[in-house]
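Only one protein chain is missing from this complex, and each of the others stays in its spot.
Think of it as A, B and C in the order they're written, each chain with its own count starting at 1.
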Amino acid sequence: MKKKLATKVLSLILTGIMMASVTACGSGADSSSAGSSATQTVADPASDAGTAESTDAAPAEAAVPGEPFKIGVLVSDATSAEALGRRHYLEDYIAKAYNMVFVYSDELGDSAGEKAAIETMITNNCKAILSESSFDRPAQIEQCEAAGVYYAVGSGALDAEQYETYKGYTYYVGSVGPSDATEFETGYQMAKYYLDQGVRNFAIFGGATVYRNSMHVNRVAGMLKAMVDAGGEGASYQGMTDPGAIIGQLMADGEAKTGAIGDVTLSGYLGGYDMDDAWFAKGAEMVQAPGVEVLLAVGSGSDFFGTATNGTDVKIASVDAYAQDYYEAMANGSLDYLAGKFSAYDGPVFMALYRAVNGNPLRDPEGNAPAFDIGYWISTSAEGCKEMLDLDGDIDHPVWTMEELNALYDADYAAFEAFVGDYAFDRIR
Amino acid sequence: MKVKNLLLNIAPLIGLLILIAGYFVIGRINDINVAYGLKTIVNQSVVVAVVATGAVFIYTLGAFDISLGASTAVSALMAGIVYLKTESVGLMFLTAVCVAVLVSLLNSVLAGVFHLPVFVTTIAMLSVLNALALLLLNLGGTGSEIKVPQAAVKSLDTLWFKLLVLGAYFLFCFFLFDFTPIGRRQKFLGGNPLCAKLTGISLNRYSVIAFVICGLGVGLGAFLSIVYAPTLTRNTASSVGMDVIIAIVFGGMPVSGGARSRIYAAVIGAFSMSFLSQIMVMLNLNSGVGQMVKAAIFLLVVFIAAGERKMKTLPR
Amino acid sequence: MGEMKQARPTVLEVHHMIKTYGSTKALRDVSLSIREGEVRGLIGENGSGKSTVASIIAGMQKADSGSMTYRGKEWNPKTMIDALEHGIGMIVQESGTVPGISVAENIFLADVDRFRKGPVMNRRKMMEEARRILDDIGAEDLRAEMLTGALDIQSRKLIEIARVMRQDPQILVVDETTTALSHRGREIIYRIMRKMREEGKSVFFISHDMEEIMKECDALTVLRDGEIIRTFDRDEFEEEEIKRCMIGRELKGDYYRSDDDSQFDPEVVLEARHVTVPGGEPLRDFSIQLHKGEILGIGGLSQCGMHTLGKVLFGAIKPVDGSALIRGEQVKNEADAMKKNVGYVSKDRDSESLVLQAPIGDNIAAGGLDRFALGHILVTPGAEKAYVNAQIESLEVKCQSRKQYVSALSGGNKQKVVFGKWIGRGSEILILDCPTRGIDIGVKQAMYQLMAAMKREGKSILIISEEMAELIGMADRIAVLKEGRLEKVFRREEHPQEADLIRYMI
Partner (left out) sequence: MNRGRLSLGKRIFGTLAIPLFAFGIIFLVCAVRGVVLFETTRNWMAFFRATASVMLTTFALSINLNSGRFDFSIGSVALLSSVISSTLALWLDLPAGGMLLICILSGAVLGCISGGIYVISKLPPIIVSLGVTLLFEGAAFVLTDGYGVSFVTKAKLTGFPGVRNYLLVILVALAIMILIFDHTKFGYEYKALLSGQSVSVNMGIREIPNAIACYMIAGSLMGVVGFLSATNTGTIQMALNFGSIGVMFTAFLPMFIGGFIGRFSNDKLGYLLGGMIAAGISLMYAKLQMDSSVQQIVTALILVVFLIYLNNENKLVELRMLKARKTAKHRG
């Protein structure tokens, strides 16, 4: 008798917690729904279909070509302005326009995390995975293929070997992002910009080069190649001048070696994302080393090193995104050169997934999954940056609107490719 | 008194049952893929459950090991390197287990030889092992990862294999813990080391035994980690260390060890935490709120399971 | 002196005080009073409640029911410091100083406000004050800034005395303090007590030592099993009568051994050979032999080294010189001693003999795993249950079941569990260190009878005890230790008296 009572009390308490947690999350979602998580804003796409269209003005006027569903988004970087910008576009524009739900993963740190996140997403009925995390792409693709869930690479690309392996997979939808060549060129142009100004001493932040991330490796290789080209007679990086060789060496080393490249000097190199005190100290030490004029960063340059260059003449060039933070960084001088993604970057890849789930997958003429190339917007002044930011920043009128994307719903491969290739700032403006 | 004791004993189990019920109810409402979800839960609990089950032996002694995650990582990395060299899954398995047992042994011997409290030793070992993991990535991998081909372990990445490993190891531990003098003596040591000493039970010997058993679990956990995600990085098993502590405590294991130690605490705790996490996801909580709710439930359950406290001074 | 006491008014009264710990009734309806200028002795066996009543008076704990009146007012101290501030101070039996701080800080423990200037402490003033107090009580060689942990027990007791005396208490409680003190330390206490008497203040003096209590007290209250048996005025003091009151009720059957026969087998089963152990309770080149079928008593003052001896013989302490032998073989460690069929009952029951937070069954079984586990490997619930229950039944442990936690048992039943652990595994040689400490008379008697029975079975027992009566009553031979050396061996036939033993202890 007593035991029963106690059991009852206990279970009551526990159910109480459960209830409390349920309600707490409800209210928590309300108060914190400043645009964080689409999963909070639209709980049930099917039943909310009507209201979403009527309430939200701009994007919802056009007809939706297909059925809504849930997309899981894998992110290994959840906090950079670049990531935030693209999330903003997906959650606050696409989600409303197409009545979609985007389920974001936590910031992933390894392939086990990726796999667990995909499992959880599939459990929660995500019909497609948009992956911006690349610890183990093959594992992700295999996992999705096995589960019958569509998979696409956002803001990136598979390397050539992987593409060959997976391009024919039924559930592999493709990728939209800078190709390796584009990444190489981006790094090249960034370094060249300063080399042309006579800068001869650099430091490089190589980010995920240590993880053999091909995007970052190619950017760094481009930078090095530019130095080789500008370094005068006989200049080479570790005895190499050929882009392919430089890339191969970086892949082998996982980092760039410091030293002279002709009459250009690479004084410092830092990679990885340890982000602990020792790492920041190392970074500060690198940019403050005597002689360094410019830090070339594969990403997050002003985020990581902005305070360290504060009050010095060292300039930072970085690949990032068009976001208020970077505009401010450019305005106050902590960022000097920005090769940035814009927030609508993921529009086409969303459409590719949308088509696939709605039974209308896009394939290239050989019947393979497409791999579309897309580049960056580059600005070298605060004004230029501002202009691009203004174009990119208006969530009601994004760079790629619903109408434009809808046109891709039935587009053939060539039309899709042409659309994606037409990303340049001047063209879009 | 008796009833209350019984209740305290089964509180974690009740907690798990409520969580399971909650999972199904909320899952039903949200129309989730329940079958896939259960598989997900097993996948996400099994490593922690295995490692934590072994760790119960250490906790029973009233000791505390926070380096288990790191030693799981080091074992997995070593095993990965061995696979790359030999392409033998069997050797990889053996390596994982042997390395883990050796690391564990080192832990206990260090503690024994230098008479350091186990906890302090494991803090030092945590740093050493983390460093070792980085070194291994440099020596045996690309510096950032050691990539065991997925094909090598794919056939093992199945529900039944994981459950089999967990089940076998759990039964092994269950037997040692409840049906051999080892478990009895360890509980006794945890309850009162001085009295145990005067009952002929050597703390050093049983620490070593506990660490070896735990090392075995760590090795299995490391192997299962590879099976789950064969691309190993510095983040491999990084959350295991703390998850194990949480799981054990959540499962009703007293941190002071002793007679109230339960071998099944780890499994209950590990699965409870996974169900709880999945519920948080289903409720569309953002990770922060989810974690806060988890923390609150954790503290509450532990508080309930701890029972009445009438001491004059605060616990230390 | 008697008349003087009559004239003085009562300063503190205790009315119908009751206190229980778990299932143990520590105080059952105790009422007593003390007058100004009176030194009152409290005497009784362990567990009689004398320390409990004293600690309640001094604010260390609270009674379950009953009331106290101090100087005509309701007395209900919150803490010891609270009590001290109102004039009642206590020097406690167990260590009451904090090791990690200075002597001065210990003297003013929990009462440092007086040295505060704003938020900041005036350390110098504290040291000065401490020095003055130490001088006052005659402990000039203690320095106020010394680290307490580095001092010996005697000096630490003096700190406690200083802590209490600095408040100039009206009533002082001295709880078995003198056992830890040397002659000089004792003199300091006696002097303080006498001075208090002269100043019209009162003292409760709790001691084991009948001699000092009869010498220093004006009156003497005997407690037994939580009840007051009788209060003696100084002119009624008579040792035998007091003792009879302490031991109490007419016990049916034999209390100690009935036989006078100190026969035992000449075979030496346990031996200390030239054992030297340094430390607070040292042994110096100590040798003794226990024979088969013998009950060997070891007596002496608490710090004389006899407790060390027990641990050395059991392999728990390794001597720096000499050796402990069981049937001629050197003891390696505790496990080795157990293998050689030796059992050891520690004097610190709660901290060394039992796991309080564990069931009775676990405690008994822990000693016998090598006995009932199949092939030393498999512990079956059935075998364990049978093993444990056999002990519970044969020793008549009062409990609900073997699953009950030991912490809920009374002292006597706890000790039965300890015995069960050793007897269950069939120990041939038992080392019993203060086996009857804090146990009620009834259980004590059972224990004594058990020992006698074991002797008859040819088992050997080494009994270490601070209670001389117990040694005299039980042992075939009694070895008296003093400062780590063997001082004297009495044989049972000699019928030694307590006074004889004491003569060799001091």
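To be clear about the criterion, a residue touches a chain if its C-beta (ideal position, glycine included) is under 8 Å from a C-beta of that chain, and two chains touch if they have at least 3 such contacts.
Just so you know, these numbers come straight off a predicted model, no measurement behind them.
K.L.:
Where does the absent chain make contact, in terms of the chains shown?
P.N.:
Even though it is not drawn, that chain still touches A, B, C.
K.L.:
Can you work out which residue in A:Thr170, A:Asn310, A:Asn360 or A:Ser381 touches the chain that's missing from view?
P.N.:
If we include the chain that is not displayed, A:Asn310 is the one touching it.
K.L.:
Which candidate, B:Leu6, B:Ile29, B:Ala151 or B:Ala295, sits in contact with the chain we can't see?
P.N.:
Touches the omitted chain: B:Ala295.
K.L.:
Among B:Ile26, B:Ala152 or B:Leu194, which one is in touch with the chain left out?
P.N.:
Residue touching the chain left out of view: B:Leu194.
K.L.:
Would you indicate which residue among B:Leu68, B:Val118 or B:Leu156 is in contact with the undisplayed chain?
P.N.:
B:Val118
K.L.:
Please identify, in ascending order, the residues of chain C that touch the omitted chain?
P.N.:
60, 78-82, 95-101, 105, 109-113, 116, 119-121, 123, 143, 145-147, 149-150, 311, 316-317
K.L.:
List every residue of chain A that touches the chain not included in the displayed model.
P.N.:
28, 32, 34-37, 78-79, 81, 84, 106-107, 268, 272, 274-282, 284-286, 288, 290, 302-304, 306-308, 310, 325, 328-329, 331-332, 334
K.L.:
I need the residue numbers on chain B that touch the omitted chain, in ascending order.
P.N.:
Interface residues of chain B facing the absent chain: 61-64, 114-120, 123-124, 126-128, 130-132, 134-135, 137-138, 190, 193-194, 197, 203, 239, 242-243, 245-246, 249, 255-257, 286-296, 298-299, 302-303, 306, 309, 311-316.
By our rule, only the chains that are shown with their structure count from here on.
K.L.:
Can the chain contact pattern be summarised as a line, a ring, a star, a complete graph, or none of these (other)?
P.N.:
line
K.L.:
Between chain A and chain B, what is the gap in Å from one C-alpha centre to the other?
P.N.:
Here the centre of chain B sits 35 Å away from the centre of chain A.
K.L.:
Where the CA atoms of chain A average out and where those of chain C average out, how many Å apart are those spots?
P.N.:
Between these chains, centre-to-centre, one finds 74 Å.
K.L.:
With centres defined as the mean C-alpha position, give me the chain B-chain C separation in Å.
P.N.:
45
K.L.:
Could you list the positions in chain B whose residues touch two or more of the other chains?
P.N.:
If we look for residues of chain B contacting two or more partner chains, we find none.
K.L.:
In the complex, go through chain A and note every residue touching chain B.
P.N.:
Chain A reaches chain B through residues 2-3, 6-7, 10-11, 13-15, 17-18, 21-22, 24-25, 28-29, 32, 36-37, 39-40, 43, 106, 109-116, 119-120, 122-125, 135-136, 138-139, 142, 147, 210-212, 254-255.
K.L.:
So in the complex, which bits of chain C are touching chain B?
P.N.:
The contact residues of chain C facing chain B are 314, 316, 333-339, 344, 346, 351-359, 362, 365-367, 369-370, 373, 376-380, 400, 405, 408, 421.
K.L.:
Applying the document's contact rule, which stretches of chain B touch chain C when the two form their complex?
P.N.:
1-2, 178-181, 184-185, 187-188, 191-192, 194-202, 258-260
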